[in-house]
Every structure is written in C-alpha cells, then in structure tokens.
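Only a single protein chain was left out; the remaining protein chains are all shown in position.
Moving on, here comes subunit A:
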Amino acid sequence: MSEVLVEVKNLAKYFNLESDFFGRPTSVLKAVDDVSFSIHKGEAFGLVGESGCGKTTIGKMLVNLYTPTRGEIVFEGTDLTKLSEEKRRGFCKDIQLIFQDPYASLNPRMTVGDIIAEPIKINKLLPSNEIEKRVTYLLNCVGLANHQRNRYPHEFSGGQRQRVGIARALAVQPKLIVCDEPVSALDVSIQAQVLNLLDELKEEFGLTYLFIAHGLNVVKHISDRVGVMYLGKLVEIAPKKELYSNPLHPYTQALLSAIPFIGPTKSKQRIILTGDVPSPINPPEGCRFCSRCFKKTDACDGYIPELREVSPGHFVSCRLYDET
C-alpha cells in the first residue's frame, strides 16, 4: 500500500451548548468523539453514516472550518492542529472541499470564471496573465465550455454547478479533496455524470479523496476503503469489498440491509432498526449503538468497545468481536 497522506488520531469535536455560571459546560454535543483513521495517497476513503453521525464535522476539521477539540491531523508528517493560524492556512491549499449543495456554495454575484480564478489569486499561484489560460483548462477538465466562463451560477443546472465547484477545488492543485455529499442533491442521471467525472479526475491528477456520503451504493462505487460512523464514533473500517460482503458491526449490517434492492424481487430479508438515532448531546458512555442494536446482550451494558483489527485491514468496534 502506498504511503499515508493524512492520518487522523483520536480526533474529537465537542460543541458546548450550555454553560453554568462559571463557564463550565453543562451540555456538550459530542459531534466527533475519538476518531482515528488514515488515508493513503491516491486512495478514495469513503465515510458513511446517517445524519448527525459527525461525518461532515470530520470533513470540516480537515479543511480548517472547525478547530478540533482534541486529537491530531497529521498531513504529510505535519500535525496541523499544532500549527499557528497563519501556518495552518498555508495547508488549506492542499486540502480542498467540494460541497453538497451546488446552489448555496457558489457566489451568485460572481461569474463562473471569477469563481474558479479566485482561489488561484488568493494563493498567488500564477501571474495574472496566466490565470485565464488556467481557468480555460480547468473548465475543460470538468466538461464545461470556455464560453461559459462569463456566465453566472444561476444560468447553470445543478450538475453543471457541481462541476464549477469541482473546478474551483482543483484550481489550487490540492493533494486531498474532501467531497461532502457531492451528488446527493443531484438527479440520478446527473449523479452518474458527476461520479464518473470525479473518478476520471482522480486518475488524471493523482488525487486523494475523502468521500463523505450517506448513500452506501454511491460510496461503494467510488471508494477503495470505507469507514462507517455512528453517533460520533467510527464503528467499522474495511476495504470496500470486505465491508460490503462481510459487514461485522450490527449497525453496518442493518444499514446495508435497509438499502432498497433495485429490481423485480423483494425477497431480501431486511433488518429494521427500531427507534431513532439518540441525541449526541451528552451521549452514554459505552457502545453508542446499544439502544438500537438487535444483537445487544446484557454484557454490552457499560462495555466500552474499542476499534480493533479483526482481520487484515478490517477494523470493528463491537463487543461481539472482542471475546476471541
């Protein structure tokens, strides 16, 4: 396996919602709690989970939109969390973000050409006379025509806007792109176009992706390895094929079985989880999935499972696999 590009160690992000008179937090939302994983160069690492599991928060910490409460983000050997604000910003160019909502993430008052040129100017990557050529090149890369550069975002469809967002992320030649639900706002026929584009660009520019999504089929298509999150914790990490053919954590099993099968047969036995995801505010210690788990036993009460490697590359955090 190739070298590690970014390694996340015991990363946590807490939001203090309420404090008492002395400023001590009384109500803490643990969005991400003690998460560790690494992403190798040239790999697409998928992060799946339901709303509120903290997958987007991880993405935002990587691109410096949130400051971690605890933990390390080691990017090419440098721990980004220990850097001064100024030095940290120097790394922003290397880690770019593609947003979920192509309608909200483009400035409606800027032309598409200006939107793509802006990060190049901010980072002073090219002399001003070369920027135009670069923008043309980027537009081509994402399948847009050069004559569209003077148009405004509202003149584009959702899929085209997402292409503009991708071009903007590529503009600064990043090493890692955090794709936060890049296709979930798009129609099915357009989804395929954008997914294929992301795949092609990855090959062409040797990119590394952190691909955040809730659609397991989309994640399966694009990723090499997948991590499953539940309520701020990583519960399972495995190579794609392994995870989908041999899911170990009960949550992963339920998640996979909940996906509707597309086809004429309805034979699949579904595991229907009862209840909702509990609130991440002051979550219980121990296994967070306990309240909905269909394999829970008395021994699970109060047991704190750790993420353990049970077979090469396959990590799971569940008491069931700790006994061996």
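Convention: a residue touches a chain if its C-beta (ideal position, glycine included) is under 8 Å from a C-beta of that chain, and two chains touch if they have at least 3 such contacts; residues count from 1.
In this text, contacts and distances are computed from a predicted model.
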(request) Refer to UniProt and select, among "ABC transporter ATP-binding protein", "NADH-quinone oxidoreductase subunit H", "Cytochrome bc1 complex cytochrome b subunit" or "Ferredoxin", the name of the complex member that is left out. (result) "ABC transporter ATP-binding protein"
(request) Check each of A:Tyr152, A:Phe205, A:Tyr244 or A:Tyr303 against the chain that is not shown and name the one that touches it. (result) A:Tyr244
(request) Give the residue, chosen from A:Cys141, A:Val172 or A:Leu195, that touches the chain omitted from the document. (result) A:Leu195
(request) Using the touch definition up top, pick the residue from A:Asp187, A:Glu306 or A:Asp322 that touches the left-out chain. (result) A:Asp187
(request) Would you mind spotting which of A:Gly77, A:Pro108, A:Pro127 or A:Pro264 touches the chain that isn't drawn? (result) A:Pro264
(message) Need a quick check: the contact residues on subunit A for the chain that isn't drawn.
(response) 50-51, 157, 159-160, 187-193, 195-196, 199-200, 214, 216-218, 220-221, 241, 244, 254-256, 258-264, 266, 270, 272-273, 275-277
